[in-house]
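In this view, the complex is presented without one of its protein chains, the others remaining in place.
By letter and in written order, the chains are A and B; residue numbering begins at 1 in each of them.
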Amino acid sequence: MEKFKIILKRFLLNKGSAFGGVFLILIVFGAIFAPIIAPYDWNAVDTGPRLSPPSWDFLFGTDIHGRDVFSRIIYGARYSLSVGVISVLFGIISGSIFGVTIAYIGGRVDIIGSRIIDVMFGFPSFLLSLLVVAIIGVGLWNVVFAVGLASIPHFARIIRSAALQVKEQPYIEACVSLGYGNIRIMLNHILPNIFPIIIVIATLDLGGAIISIASLSFLGLGAQPPEPEWGAMLSSGREYMRYAPWTMIYPGLFLFLTVMSVNLLGDRLSIALDARQSIGKGKV
Amino acid sequence: MNFFLKKLLIVVPTLYIAWTVVFVTLNIIPGDPVNLMLGGRPASDEVRENVRKNLGLDKPVIERYGSFLINATKGDLGKSYLTRQPVTKMIKENMWPTIELSIGGLIFGVFFGVLFGVFAGTKPNSIRDTISMIIALCGISLPSFWIGMMLIYIFGTTLGWVPIVGDGFVSLILPSISVGLFFAGGMARLTRSSLVDVLNQDYIRTARSKGISKYNIILKHSLRNAMIPPVTLLGIQFGLLITGAVITEEVFARPGLGQLLLQAILAKDIPLVQALVVYMTAVYIFLNLIVDFTYGIIDPRIRLERKNQ
Partner (left out) sequence: MDNLLEVSNLNTEFKSDYGSKQALHNISFKIKEGEVLALVGESGSGKTVTSLSIMGLLPNNASIKEGEIKLFNTNKDEIDILTLSDEKHNEIRGNDISMVFQEPMTCLNPTMTVGEQILEVIIRHKKISKINAKKEMIGLLELVEIPDPIQRSNEYPHQLSGGMRQRIMIAIALACNPKLIIADEPTSALDVTIQAQLLELLKKLKNSIVTKTSILFITHDLGIVKELADRVIVMYQGKIVEEGNVLDVFERPKHSYTNNLIQSLPEFKIEKRNKENIQNITKSDNEKLILSIKNIYKEFPVDKGIFKKSTETVKAVQNVSFDVKENKILGLVGESGSGKSTLGKTIIKLIEPTSGQINFKNQDISGFNKKKMQNIRQKMQMIFQDPFASLNPRKNILDTLMEPILVHNLMKKNEAKEYISQIINDVGLPSESLNRFPHEFSGGQRQRIGIARALVLKPEFIIADEPVSALDVSIQAQVLNLLETLKETYNLTMIFISHDLSVIEYFCDEVAVMYLGHIVEMAPVNKLFTNPKHSYTKALLSAVPKVKTKKTNKILIKGDIPSPINPPSGCVFRTRCPNPGIECTGGDIKMGLVEVEPNHWVDKCCVKLD
C-alpha cells in the first residue's frame, strides 16, 4: 500500500494534473451549485440589454435574447460533463464485457468477435454516430447514445488485447489448474488486472466524447435551444460572432479548458499507473 | 501479390457487411419516406401510391436490398428524395471541395504532428518537450468548430488577413488548420511516445556502443522504427477527415460532402444518406488499405511475413 501512496503522490505533485484537477473540481462544483453561483436565471430572457459586452454586471456579456452568458455557461457545465461521462460509461462497459468475453473464450468466438469489431471499425466513428442519429432522431440523449455506441469497437479492441495478454499469464494458467470456473476467472482474476487500463482509456476518451457530443449539438443534432449546452450555445452564438464575439468565445473556452483538464488527468493517470505496473514486474 | 489478394478478401466482406448494416438501419427508420417526399403536404392515396412506385418502395424488402447491393457496386445509388437528382451526381458535384479540404488537413496534421513529435521525442523531459506537448495537448483538446470560428474571427473578421469565403488556395488555409489541428495533436503525441520508446530499446544501446553519433542514431536507427505506430494512427485518423469535413464545412460555409450529409440526415433523405455512408466507408477502407501496405515498406518483418504467406 505504500506504493499506492507513492503513485498518488506522484500523481498529485505533477503540475499538469494539479491544473487539470483544480479546474475540473471548479467545474464540477459550479455545476452542482449552479443555482447559488449563477447570478441570473439561465433561461430568463432580457435579463440585461441584448448582446451587451462583458461587464461587471454580466461577466461574459449577454446573448441575443439578453440572457446572461456566464449563468448559462455555469448551468451548461451540468450537461457537458455528465453527458460525456454517461456516454463513455456506456461505451466502456459494453466494450469491456464484449472484449473480455471474446478474449477469454477464444477460438471461434474470438475470431468472429474480432471480425465484428473490424467491421464496426470499417465505419469512421463520427460517421457511425451520425448514422445512429439519422436513425433514432435528433436530441441530446440520442447523441449521447450514438457517441457511446460508436466508441464500443475502439474500447472492445483495446480491452480484448489487454485481456488476451492477461489470459496468457501463468497466474491464469494456475487458476485453471486449480479448477476455477470460467466466470470466476474472468471476474476475479482477469478483470481486476485490466482495470487500470480500463480506467486510463476511459479517461483518455472522455475528452473526445465531450467534444463529439458538443460538436453534434453544434450541428443542431443534439441539445436544442434554449438548453444551455455549450455546443448548442456556440451554435446560436455563431450568428452574432461579428457583433458579439463573447457569445462564441466564452462557451468554447470553457469547453476547451474542460476537455484539456480531462485529457491532462488521463495522461497523468496513464503515466502513474504504468509506473505501478513496472514496479509490479520488479524493474523499478 | 498474395498478400494483396488476401487483404482484398477481407475488404470485400467488410464492405458488404457495412453496406448491409446501412441498408437495414436506414430502412427501419420510423416514419414513411413518402411523407418526407411530400414535405408534409396533404395528398390523395393515388398520388401517394405513385410516389411509392417511383421510389421503388412497392417492391419487397429483399428485392430492394438485392438491387441496392447490385447498384451500389455499380455506383448507382438511387435518387434523392428531396432533389430527385441521382445521388451519385450530387456526390460528384460536391466531392472536390471536400477532397481539397481533406488533403489540406492531412498535410497540416502530418507535417506539424511529426515535426512537433520528433522535436519533443528526441529530447524527452526537456523544456522543448514540455512546450511541444502542451501545444499538442491543446491540439487534441480544442473543439474544431470553436477553433474554426475563432480563426475566422481573429484572422478574417478582426485582422482581415485571410479571405473567409471564396475559392483558391488562400481560403483553404484556415479550414485546413481547423481540420488538421486535432490530427496534428494526436500525431505529435504518438510520434513522441513512440520515439521515446524506441530510444529506450536495446538496439539503440547497441548503436551507442558502436560509437554512432546522436544525430545518426535518431536518423538511421530510430525514426523508421518509431514511425510504425503513427502510421497506424494515420489509418484510424482518416475517419477524422470526415468529422472535419462535416463540421468545418458547416463552420466555414463551404460546400462539400459533409454539408450534403448533414442536410441529408436532417431531412431524412435516406438514399442520399445511404449513398454518402457507402461512399465514405469505401474511401475510408481503401485509405486504410494503403496504410496497411505502408507497414511493409517501413518494417521488413511485416514485409517478409507477407512474402511467405
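Remarks
FYI, a contact is a pair of C-beta atoms (placed from the backbone, for glycine too) under 8 Å apart; a residue touches a chain by one contact, two chains touch by 3 or more.
None of these values were measured; they are calculated from a predicted model.
Contact with the undisplayed chain is limited, among A:P39, A:P53 or A:P192, to A:P192. Here one chain is not drawn; of B:I10, B:A43, B:V162 or B:L266, the residue touching it is B:I10.
Here the missing chain is touched by one residue of B:R48, B:R64 or B:R224, and it is B:R224. Residue in contact with the omitted chain (choice from B:W96, B:F111 or B:Y203): B:Y203. Looking at chain A, the residues touching the absent chain are 3, 6, 10, 111, 115, 169-171, 173-174, 176-181, 184, 188-189, 192-193, 275, 279-282, 284.
Against the chain not shown here, chain B presents residues 6, 10, 201-203, 205-214, 220-221, 224-225, 298-301, 304.
In this section, only the chains that are shown with their structure count from here on.
Within the complex formed with chain B, the chain A residues making contact are 118-119, 122-127, 130-131, 133-135, 138, 207-208, 211, 214-215, 218-221, 231, 234, 238, 241-242, 245, 248-249, 252, 255-256, 259-260, 263-264, 267.
In the complex of the two chains, the chain B residues touching chain A come out as 10, 14-15, 17-18, 21-22, 25-26, 28-29, 137-138, 140-146, 149-150, 152-153, 157, 238-240, 242-243, 246-247, 250-251, 261-262, 265-266, 268, 273, 277, 280-281, 284-285.
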